[in-house]
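A short worksheet on the structure shown next.
What you see is the complex with one protein chain gone and the rest in place.
First chain written, first letter: the chains are A, B, C, D and E, and each begins at residue 1.
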């Protein structure tokens, strides 16, 4: 079972076509890919509407046809930076490469000797969780920015309605 | 996305052929199966040698050829029984059926109105995590009690050596 | 013991005549009223000067003559929205109605199937914890905005002095 | 509001006539009595079947006719002994006397300078949570050991059924 | 062992000559000094780059020649103000005086009856953690603002590089 495994993390609120494009590229370089779902404990917030379980389901279905073994696993915020890497590695299969752009993530992994690579780029202006949530809130089109399977999950869980309600004020 | 999803939970220390047999049976009744990995935060103990990430990897590989969508997701012990069901449901895709034998699990789900079914039986004396760990500790045969993929994972992570070491006393 | 019980939640920093008016109205529609004291773990802050215990005492004395069974019970912030409802219900007597204006509270209860009603309105500009704390800090009149019993509690615990001190800077 | 307030703590699994007798005696010596419900976070266990909220309701109804102001407030186990007293005092109205038999509770309060008194005795063999739970499990008579209101609460929440189920094994 | 012990707290991000000057002054008035390292759990942030252990080492070496027994001990943020004092006292040797300027720290200790003194002043504009971190980020001189031993520690742990990296954005 000598495999090349990599780790990639995001919040995926929601999982969109930009994520899909990055993962498809990484998939060509590895045998297995571990997708960490960050801030897993957070949901029902304007910037984090979906639960970890809902995000797992989005990813599972959106990547159904991808040609690589992948894992989608919740990673909670644990508030203590120097412990975070060992927290991640205890909740995931062993991996030897990390794909990350976030400077803190890079620093934390590199301090423990793990190799970090730049993931392939995608159009960050076009595909963005912030933009998708804004469109949901304002009733604009958003489904073309996510895989079909993600739109189906959001419909099943009545996600747009939830987002609008938690965005309200009393 | 109108699917029949079910939830099944175990500690899987390690995942063995008894688990495999139960899951193969449940798989025939559902579209998707969520496998909760209980006591996820626990490892490096005589009764809980393997991390959540290692157990995820065991299950992923052992069920490679199964004919159902499945999710293998860590579930931490949270020490407050009446909150546990909502903790589980926030970390998993939505499901409508639970397969469980454990009386507390049954009671907690039934109090919240979720239907609980008895999972199919397997030979509990033959296939048992306790027995497998005992065999590992005493240097007896154990690989015939687990799927081949699980034996491979345990070898990759040097699992038997770890179990023996944490079983030591100073 | 077939009773109509309702749940109403606030931070009560401090309990004021607006709260008193709402609760008096709700009391006419129920047999028992559970008053949740939110952010119970927070105190000694400019926006949250009083402890859970002090707020319990304010409510107990302010509602002495009300014609309904009531409970005043601390509810901590638990930082995980989908778990919050079961946290609340495990710390309170069973209830079938919630009175709430806050959109997140409404959404969380409705997702679990609990009925939520709009509580009766009161003059939010006149009676407001923010305004009362501002008056305390600036040495203006504030006692006419709270029940007499609340003013007594605040005096017993030397509450205005505490508020002024934690509002200081070094 | 210069009152004599005292604190008394128990687990109340369930609240029984022994507790009732002690509290009735203490009530004669104080203006207000704070009843701490210990191990509040624990329920659905053989030795701790009832939630904090259910125990609050038992006490509220069982003491309906008592001639003293009382508070029934959940107190969680916090696992750090030297912090426990300040945890308790932050969740309760101010008090100057503690009634306790438990040596650790006595030591912790006395180290912080709070006066501890022995509560009046009751027949500990006759009235005991352990004995009542045993009778519930074995189908023997138990209602004569608790106030009527407590028996009503346990019936409303279907408490005996829950106790029997969590006592099961798979 | 009848000693005069005092407590002084700071975040020490990093320990600088202003801290050194205050502590040298306090040292003349006491037999032993306990230095609490606040927000101990925090590191790898722009405003909190150094771990508790690194800060302990800075203080230990910077005060090598001081003529008083001192202790440098991590104190975590615990988020519940009324419990904080007992948390501190359980993690430190007994003390009877606190030196503090922070209004919340003063209020919390005084509410529990501990005497609080104003520590001697130092040039807060000149010696400031914020200013030192700014200089590190911008590549300006900063070593003259800290004891030599602190500069050595920061070099050993490659601290400036870490600060710059966690200050980045992706």
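The rule is short, and it goes like this: a residue touches a chain if its C-beta (ideal position, glycine included) is under 8 Å from a C-beta of that chain, and two chains touch if they have at least 3 such contacts.
On a predicted model such as this, the values are computed, not experimentally measured, just so you know.
Considering the intact complex, the chain excluded from display touches A, B, D, E.
Which of D:3, D:46 or D:106 touches the hidden chain is settled by the complete complex: it is D:106.
Residue-level contact of chain D with the missing chain is found at 79-82, 101-104, 106-108, 111.
Where chain E meets the chain that is not shown, the touching residues are 1-2, 40, 43, 51-54, 56-57, 60-61, 69, 71-74, 89-94, 149, 152-153, 155-157.
One chain of the complex is left out; on chain B, the residues touching it are 41-45, 51, 162, 165-170.
Please note the rule applied: only the chains that are shown with their structure count from here on.
Taking shared numbers over all numbers used, the chain D to chain E interface scores over half, which places it in the same class.
Averaging C-alpha coordinates per chain places the centre of chain B 38 Å away from that of chain D. Among the residues of chain B, those touching two or more other chains are numbered 80, 82, 89-90. Taken as a contact graph, the chains fit none of the simple arrangements: neither line, ring, star nor complete graph.
Here the touching chains pair up as A-B, A-C, A-E, B-C, B-D, C-D, C-E, D-E.
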